[in-house]
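Removed from the display is one protein chain of the complex; every other protein chain stays in position.
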Amino acid sequence: MNTITAVNEFVIRFANVNGTGSASANMLFAKSLFRMGIPVSPRNMFPSNIQGLPTWYDVRVSEKGYMGRRGENVDMVVAMNPQSFERDVKSLAPGGFLFYDSTKYIDTGKYRSDIQWIGVPLMEICQREYQNPRQRQLFKNIIYVGALAALLEMDFDVIKDLIASQFKAKQKLIPPNIHALELGYDYASKNFDCPLSIKVKAADLNKDKILIDGNTASAIGAVYSGATVASWYPITPSTSLVEAFEKFAERFRIDKETGEKKFAIIQAEDELSAMGMVIGASWNGARAFTATSGPGVSLMTEFLGLAYFAEIPVVLFDVQRGGPSTGMPTRTQQSDILSCAYASHGDSKQVLLFPSDPKDAFDIAADAFDYANRLQTPVIVMLDLELGMNDWISDELEWDDKREYDQGKVLNAEQLDKLERYGRYLDVDGDGITYRTYPGTHPEKGAFFTRGTSRDEYAVYSELGEDYVHNVDRLTRKFATAAELLPKPVIYKAKASAVCGVVYVGTTALVQDEMTDLLEQDGIYVDAMKIRAFPFHSDVKKFINKHQKVFVIDINRDAQLRTLLINEEDFDPAKLLSIRHYDGMPVTAVTIVEQMKSALGISDNSNAEKRA
Amino acid sequence: MNTITAVNEFVIRFANVNGTGSASANMLFAKSLFRMGIPVSPRNMFPSNIQGLPTWYDVRVSEKGYMGRRGENVDMVVAMNPQSFERDVKSLAPGGFLFYDSTKYIDTGKYRSDIQWIGVPLMEICQREYQNPRQRQLFKNIIYVGALAALLEMDFDVIKDLIASQFKAKQKLIPPNIHALELGYDYASKNFDCPLSIKVKAADLNKDKILIDGNTASAIGAVYSGATVASWYPITPSTSLVEAFEKFAERFRIDKETGEKKFAIIQAEDELSAMGMVIGASWNGARAFTATSGPGVSLMTEFLGLAYFAEIPVVLFDVQRGGPSTGMPTRTQQSDILSCAYASHGDSKQVLLFPSDPKDAFDIAADAFDYANRLQTPVIVMLDLELGMNDWISDELEWDDKREYDQGKVLNAEQLDKLERYGRYLDVDGDGITYRTYPGTHPEKGAFFTRGTSRDEYAVYSELGEDYVHNVDRLTRKFATAAELLPKPVIYKAKASAVCGVVYVGTTALVQDEMTDLLEQDGIYVDAMKIRAFPFHSDVKKFINKHQKVFVIDINRDAQLRTLLINEEDFDPAKLLSIRHYDGMPVTAVTIVEQMKSALGISDNSNAEKRA
Amino acid sequence: MSYMKKPQFYNPDLPKNELGLTIRDYEGSLSTLCAGCGHDSISSGIMQACFELSISPHTVAKISGIGCSSKTPTYYLGNAHGFNSVHGRMPSVATGANVANRDLTYIGMSGDGDTASIGLGQFVHVIRRQLNMLYVVANNGTYGLTKGQNSATLDKGSKPKKGPDNPWDSIDLVTTAIQMGATFVARSFSGDKQQLVPLIKAAVAHKGFAFIDCISPCVTFNNHAGSTKSYDYVREHNAVMNRMDFIPLQDEITTEYAAGTSSQVSLHDGSVMHLQKLAEDYDPRDKITALDNLQRHNADGKVLTGLLYVDPDASDTHDVLATSKTPLRELKEKDLCPGAEVLSSINASFS
Partner (left out) sequence: MSYMKKPQFYNPDLPKNELGLTIRDYEGSLSTLCAGCGHDSISSGIMQACFELSISPHTVAKISGIGCSSKTPTYYLGNAHGFNSVHGRMPSVATGANVANRDLTYIGMSGDGDTASIGLGQFVHVIRRQLNMLYVVANNGTYGLTKGQNSATLDKGSKPKKGPDNPWDSIDLVTTAIQMGATFVARSFSGDKQQLVPLIKAAVAHKGFAFIDCISPCVTFNNHAGSTKSYDYVREHNAVMNRMDFIPLQDEITTEYAAGTSSQVSLHDGSVMHLQKLAEDYDPRDKITALDNLQRHNADGKVLTGLLYVDPDASDTHDVLATSKTPLRELKEKDLCPGAEVLSSINASFS
């Protein structure tokens, strides 16, 4: 039997029952590797329920720095869930390692003989060590982490330190956790040849990096960018964004003396209300946001049209999940692109931003408030579950203390006094963006009526066709202004000159390196462009025009990004080749490369099979 | 001074204050011409308010059969509104006729000298004839119709007959109305050289035609197609559709003996609820519909995604108005095309039907229920205010008594008994459409759970990627089936062979003849295609492929129809030239032709100027 | 009713308030509602109240939904910002606005369709949040702007202008408001300035959520066919023409009656409404009694008017959320941004 041999380059899957405390233990495992300086990408696949159903946690360890999902097959499975045991055993690559609880006898031969079985009597150890049944269950998880430490030759001190720092607030929990770790460690050391042929080795690759999820990073961005009003309605996978905002606001925004809060978070009764509150707050001059997922976006549709037409800044985080409808609430997709870009009836168009990693999410979250205010329009930050709810290795977050918040074109009382006549919708600067005033600014000047109906330049209700056309053509102009204001795409040149390009948004960035390497191995060179915003910057057009063929990667069935590109820029569809992935799991480099090669007519003899 | 001379080929505008009873009188005028066998197209431009604001009613008389809006300038104005008087005077073509109330002295010279002023002391006549101030106001309208009858040489008997038939239910109202008519007729006959140089002449061009609005025609279609459940929330311009449904259902669907109603109409608390009721009723086997306009569509977005994904038939009439947001609620646009086609988050796609005249609206409304049930998906009938709320000359409505309602693939108890195992989402026929059962069908077989989440072929909840993909790919297949099931486009070949085509949907059909004639006058030949449904039939692709250049007419700013064509069929955008009109007024042939010629680089020396 | 130009001259003898402003300074643009519409009377009530309270108009924010009633903010306090949002969602927009700047006065205008149908959820939840605002429903039992469909506040059995008698139970907004925790709840009649203006003043002065259900007859659409009035040519004309295209100019319906007494108000179509004013010694601070009182009068077909319930010590959303006294929108970078140094420690906690 072949045995997989790998150092710092493998995938280990934890198969658990949800609600059994495994998440903390698995995170402990992943973070220990992170602290050992090894690039690692943990990924949670959880069910849409609270307790008792299968949940998986894949940890990819990759010294090469490949942080995307590798594929369905893994090198090691920690199979803790009887419900999914068969399926989990199947998911192991030949020569891989199956870690299981051997308290009850399992006829391993019945399953597979081309893998290594590593049985640790976890339950037995727990029965012996703990009286309280809850402790038994919880520590079982820590014990397997301890065993893995021995099996994979992890740095035990790193794990202990991590426990110590995690339980800083509850010191007395430290010793029992360390004890549990040692129980596993000792058992494995005694009973197996440690380390296995698959193992880790300390490196120094995570300098100046942090391990953080995208929702948290976005929330910190919102705190830094001076967001004061958050209104929301709970929905997976966006909930943790607002919860993180609350956490950091509670920490940094409460006046120590008075206890006054320099923020307000309101759990709305639904998404319509959440969006209404953001609109009201922004209209009144605060920096406000909400976060939701697909169904919430659908419910906000009417209000998004109002904000577009009445020109109210809005920041909306859409943490995308599998659609349509309730769809796959705990799976990832980028399938709200069209519904967000054209949210609402009539000729509505919305600004989209596409963060691709936590640092980017932080920056884009912070910038979003400036853009929304400058452009006086909704800005939708398009995250997805993959970015929002998983921990990623990311550059450290940065802030320039000299940065000022951009509230856009707002006139104060003095400025109003100098004006002959104020026109809310007068395009004074020719960029399509007009001047607003906040309620209460001036006793006699600058008041206007905000409405979702057509109006003239002085905000007076009008049903005249010419007033309407004048106004909506200005909005088109404003979008042209937006295109050049918003972040440019990031372009990655191939090592050799390339006739093909590849274009994507958001988390697909995660597989970019691996994809490029795989293609290069076959002598294929492709320039890549990560689009960061819609409306599209002129560089997007340039990039596409420069290449003969351009692959557009869509994490949805209907090729929505490709659609948006063609719609808005009049590219010839024949030139834009569609790559699609939409089963709810994060996309793999192999999937993309296979589709690219088949589109290019290159037979698939690459290492795809070896890896998938 | 030139005086316009025209027989059966002119436009007359009635400028009134809304709420003064002018609508009935103006309709009397238009319908009289219709009964005289002259093609006529009346058009109402009303404000979004109830009483006291300007409202206009344009009647185009065209023996050539041009039924589209002609343009801003008209040949005669009946100027009854002091508020808009100046503007109305301006809207008259040189040499045109200005009909006004001369009770109070007006210095006509102050306004224009290049037009004919026809003053009738309407208020004076009313003061003299009527005591009751309300009657004075109401009959004033009838008096001017009487005066016009003389001035334009209308058939007085036709008008009298019409009054008699309209007031059939209230005989005693007939004599006073006829008296008022005569007052006007006599005054005009006595004081002016009647007829004017602009006049009508009986013809025989309206045989087998009716004068009806599109909302009413749709409602009759729904009655004929067996719709039993209508739930709705009031919104202009869709309200009259449901009101007409109620009227005809009350007339034809109440059991004479028991008084039982064979229909249920529920005014919902909002559009979300209206759509929820349609979904519930359709799920349970009834033919159900709702009607709304843009803001309602936005609110129904979440539910439309559910119906798409859970595969529930829905019939939704979207009577489009000016967007975005509340927009121009009493103006016309076709600007919900994208928001309807892709309604809802995730990869959602909806079936659209585009009726283009009342007969078509009747047919499409009736067919919509069959399509929705056969396809088990929402079908959105895209009317607009222009079609829905204006009277049109139309072919008579037809019904084949042998027609059976198509409920699609529904299994009954006997069919279930014969099945080994029933799978709600098993694609037995390979067309993407699977078999459903109604609740309560069978004690043991056929029950399933309907949900908006992912599921397997047996309707069992599933989070497996492969089940999800299998299901949504089938939905794509179902849409391919739909494309060939839905009505084909209608193609109008040019008189000579044409390299260019023009494509449109809905009410743009109204200007088709005039557009073609105008182009032909300049030696330009263009084939035309009226698209009737989305997803697009293969003939749509064929037509476009056959032509070098294709104009796509959009009654919206963002070229939404063009977008949809490019998206769905991968046409080269360079080939699809966009014609757009979006000021809320119905499009004119001249507008289209001008844009076409400028796109073709032909200088504009046509008769456009003369006519606009 | 609008086609008469508003007189532009200012009467130098007009009384001035503490700010030196006259009632003219509290006007908005000319109303485009129907002649005699009750809503216009509410507008003038609001002008009068703000004038008497010497509120500087620009410190008011006027927020509304969609409907004839929701149009009215354009017709008063022209120097105040207004927001005519979307149908039924005024409460959430008002909430956001208020949270952003606690220092303005918030007036929310809504209709019975806007509040009791599409907006019911938002209505209840803004009450629960105790938003410091005056929420007025111009209650006419009908959907004025969409031409006369029954609303959810229309009494069961009422005869609307079109269609059959209303078969559905009505929602009593004042009861709902008290039940859901509103701390100032009143009902009045648009044509009763003596009662309405003081109520508006008290409501604006109230800290917390103040609700006024203001009966405001739609002279055009409501309660039409129920009339037993004699022959009306217009009505028959409209019926026969199957459309409501003639809307006679009506006079405003007004009334005046003393506390503790009742008044029968005749509507234009001849139907009659029984208003019962709370007695002067009524103590509105007892919630249970207030609800009981309401129920008893409802059962008698009487419409109780006046200040039904008030909690003079109410708190508001800001109290509950403990937000800073400085309005959130006034806070600047130094107040809001934790800064680069703190960010380093945040980074450290994720490494």
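In this document, chain identifiers A, B and C correspond to the written order of the chains, with residue numbering beginning at 1 in each.
In the analysis below, a residue touches a chain if its C-beta (ideal position, glycine included) is under 8 Å from a C-beta of that chain, and two chains touch if they have at least 3 such contacts.
A quick note: this is a predicted structure, and the numbers were derived from the prediction, not measured.
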{"item": "Partners of the unshown chain among those that are drawn", "value": "A, B, C"}
{"item": "Contact with the hidden chain (one of C:Leu19, C:Leu53, C:Met180 or C:Ala259)", "value": "C:Met180"}
{"item": "Residue of A:Ile210, A:Ile235, A:Val472 or A:Leu485 in touch with the missing chain, whole complex considered", "value": "A:Ile235"}
{"item": "Residue, one of B:Ser62, B:Gln116, B:Ser231 or B:Thr434, that touches the chain absent here", "value": "B:Ser231"}
{"item": "Full-complex contact with the absent chain, from B:His442, B:His470, B:Lys488 or B:Lys549", "value": "B:His442"}
{"item": "Full-complex contact with the absent chain, from B:Asn141, B:Ser273 or B:Thr377", "value": "B:Ser273"}
{"item": "Residue, one of A:Asn8, A:Ser22 or A:Thr301, that touches the chain absent here", "value": "A:Ser22"}
{"item": "Residues from subunit C at the interface with the omitted partner, ascending", "value": "117-121, 124-125, 128-129, 152, 167-169, 171-172, 175-176, 179-181, 288, 291-292, 295-296, 299, 320-321"}
{"item": "Those residues of subunit B which, in the complete complex, touch the missing chain", "value": "34-35, 206, 209-212, 220, 223-226, 228-229, 231, 248, 252-253, 255, 258-266, 268-270, 272-286, 288, 302-303, 306, 396-401, 403-405, 437-444, 447-453, 461"}
{"item": "Where the missing chain touches subunit A, by residue", "value": "17, 19-24, 48-53, 81-83, 132, 134-135, 137-138, 166-167, 169-170, 173, 233-236, 239, 243, 246, 267, 269-271, 295, 325-326"}
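In this text, only the chains that are shown with their structure count from here on.
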{"item": "Centre-to-centre distance between subunit B and subunit A (centres being mean Cα positions), rounded to whole Å", "value": "45"}
{"item": "Whole-Å gap separating subunit B and subunit C, where each centre is the average of the chain's CA atoms", "value": "36"}
{"item": "Subunit A residues counted as touching two or more neighbouring chains", "value": "302, 306, 451-453"}
{"item": "Junction residues of subunit C, two or more chains touched", "value": "86"}
